[in-house]
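One protein chain is absent from this view; the other protein chains keep their places.
Every chain is named by a letter (A and B) in the order it is written, and numbering of its residues begins at 1.
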Amino acid sequence: MASSSCSTSMLHRGSFNSKQIKNCNKELTFNHSSFCCKSLDHCKSLSATTDIKPSRLLLLNEKSMKWKQTPKFSLKNSVQCRALEIENKPSFTIGRKFQLGDVIEAQQFDRDTLSAIFDVAREMEKIEKNSPGSQILKGYIMATLFYEPSTRTRLSFESAMKRLGGEVLTTENAREFSSAAKGETLEDSIRTVEGYSDIIVMRHFESGSAKRAAATANIPIINAGDGPGQHPTQALLDVYTIEREIGKLDGIKVGLVGDLANGRTVRSLAYLLAKYQDVKIYFVSPEVVKMKDDIKEYLTSKGAEWEETSDLMEVASKCDVLYQTRIQRERFGERIDLYEEARGKYIMDRDILRVMQKHAVVMHPLPRLDEITVDVDADPRAAYFRQAKNGLYIRMALLKLLLVGW
Amino acid sequence: MASSSCSTSMLHRGSFNSKQIKNCNKELTFNHSSFCCKSLDHCKSLSATTDIKPSRLLLLNEKSMKWKQTPKFSLKNSVQCRALEIENKPSFTIGRKFQLGDVIEAQQFDRDTLSAIFDVAREMEKIEKNSPGSQILKGYIMATLFYEPSTRTRLSFESAMKRLGGEVLTTENAREFSSAAKGETLEDSIRTVEGYSDIIVMRHFESGSAKRAAATANIPIINAGDGPGQHPTQALLDVYTIEREIGKLDGIKVGLVGDLANGRTVRSLAYLLAKYQDVKIYFVSPEVVKMKDDIKEYLTSKGAEWEETSDLMEVASKCDVLYQTRIQRERFGERIDLYEEARGKYIMDRDILRVMQKHAVVMHPLPRLDEITVDVDADPRAAYFRQAKNGLYIRMALLKLLLVGW
Partner (left out) sequence: MASSSCSTSMLHRGSFNSKQIKNCNKELTFNHSSFCCKSLDHCKSLSATTDIKPSRLLLLNEKSMKWKQTPKFSLKNSVQCRALEIENKPSFTIGRKFQLGDVIEAQQFDRDTLSAIFDVAREMEKIEKNSPGSQILKGYIMATLFYEPSTRTRLSFESAMKRLGGEVLTTENAREFSSAAKGETLEDSIRTVEGYSDIIVMRHFESGSAKRAAATANIPIINAGDGPGQHPTQALLDVYTIEREIGKLDGIKVGLVGDLANGRTVRSLAYLLAKYQDVKIYFVSPEVVKMKDDIKEYLTSKGAEWEETSDLMEVASKCDVLYQTRIQRERFGERIDLYEEARGKYIMDRDILRVMQKHAVVMHPLPRLDEITVDVDADPRAAYFRQAKNGLYIRMALLKLLLVGW
């Protein structure tokens, strides 16, 4: 009955409207009310205490639909609702399952998941350019729980949510979250904030805190960086940018330049690139900040070729992608001499552009200091601002997938 | 004419849409334009200089409808509009007046007002769960003017406003409100901010500041805590939680545990409970932070039974509600020895649960440190996270009542 009412309304609308799922679900709620838990929180504690990973999306839909019920019914319901969405996205395989529950670390993504996310991200580009005022996430609230400030990342997520019609609750300095200051655990803070929102984007100064939050929360958690740990959405937007700019991921040659020892970004990128065929990676860095062995061994184990060199010019002439990073002074402590030596060593300027191939691009996670000279910006191959913009599309895609699914 | 056009459109819509009031009102504006003040501010200064408390709601509707006119017309109009809403809420008595103008202190609420607010709060629970994207407060702006940070309270109010389709202006650190820093009075700041918003939620470090703000403002003020003074919405959500969890308020037995001397929360709660019949309150606290005599005397004067005891186990076995609070170190100054002794004295753990009745619940205003052990959380009787969530419903209810009335 729900599905029929939905498919009918389908005929009357061009673009998919997430409220329809909620309407179906609402009717279902009444139909199956006898199966609904009496208390939302009993449901939650239940689902929280059982391993629900295999059907996490279902649980998510359940949540995103604000509908509490027993698993077998959420299965039934989610199938109906996915079907609904497929009517609108014939490009997607019917019944395809998308097992994304939280976004915690780059390692969680396989090739299929990446290409699925990238499909949605491309769809998001169209929405952002041609249908301002999209209402796909109308009625959803995202909480940005930032325990350390990161304006760039925060704005990117908040813009993504608002571009899809969603609302945002902001805590730019959750470290002084009165409760946290008073000694409340992260778990208790999450339990409180999840009562006010539908998804939490968290940045924290402690490695592993995103995992802890996800283990507690009954709504999706997106890791927006946890200290020295992970920053998975940056890794996703980097790979997405390479595919958008070069047109492929298999068989590409990528030069990673700068601080490879401490750069969270380049480590995750190398990790994800290893999932593709015939990838060749060049490491170009000052002696003191060379890429660590764990990544090198991982690449070898995956059959990805890699080479360490100090000849930036030669790498520039061969690569599809030159990925430059900032040498972070704070990593050198007292040894300012080493810092000065390191940062001056590999600068990207017009001389580098001259030897690069026409189709190749320069990338950078930003912010940049002088490791890429300003006169490079005007060259079409300077992709770093497009790369930053791609962060918006990737985050729009993740928010859509986690909140309303396909 | 306005009313007819409204009732007609009524037939075509399931849920009440606050914009209709605005439309009626808009037409009325034209009809009676000759009666409208020339300048909004002359109106304001007028209403500000006359005691408008008896008809404060009318004035509020007038304001919330952004419609400036002479009192006798606002009466006529508000009756029509209340009528409209009653069509949609048959549960409410026709013509019932709701005299809530500002939310300043727990003392302002009588039993009827409380039960009226709780009726709306239950309605809000349905809205939050089943109709995401509610537009009841579409077009209204709430300013959160926080002179000291309180992320938990701020997020709860902002979520409430957004769940009803309203917009929010945030000042998380109004203490550094450039103007305040330059020596501007609270009154001047309020006069400025009220020009940008429809309702102000204020948190301040000075007791009594909310009253001062309300005396100045021509839009509703909600006190979100003024220093050692009041935090009325916390008191409301506590009583609401007891009614939701236990199913009644008359005849309940409540144990207040922990810091009863300084706890703003337990003092307000005791105050409100005294409004109900045959209530029994147990005070369980370390010697140094006992409940003060003013509350004890007030309870006695209202015929509420109370008892002071040190036997938490026995209280736990008798109570419907065990309300635990945090012992705040900052209250003990140098006497850390006293603090350590006090905080260790009454911990709630699984032993307490064992003696509690099946239907009883454990409450806590949060944040909690170790005064409730984590292994209690999984028990269905642990109500403190549901209690935090109830804060959302109470604040949704207050925002609806203050901005669009019934």
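Remarks
Everything below uses one rule, namely that a contact is a pair of C-beta atoms (placed from the backbone, for glycine too) under 8 Å apart; a residue touches a chain by one contact, two chains touch by 3 or more.
What you see is a predicted model, and the numbers here were worked out from it, not measured in a lab.
Of the candidate positions B:E123, B:E148 or B:E184, contact with the hidden chain is made by B:E184. Interface note: of B:G195, B:P228, B:G303 or B:G344, the residue touching the hidden chain in the full complex is B:G195. Among A:A304, A:A342 or A:L392, only A:L392 touches the chain that is left out of the view. Against the chain not displayed here, chain B makes contact via residues 19, 22, 26, 29, 39-42, 45, 49, 66-68, 138-141, 143, 167, 169-172, 174, 176-179, 182-184, 188-189, 191-193, 195-197. As for the chain not pictured, it touches chain A at residues 128-134, 149-152, 155-156, 158-159, 162-163, 170, 172, 326, 366-369, 378, 380, 385-386, 388-389, 392.
Definition applied: only the chains that are shown with their structure count from here on.
Separation between the centroids of chain A and chain B, computed from CA atoms only, is 38 Å.
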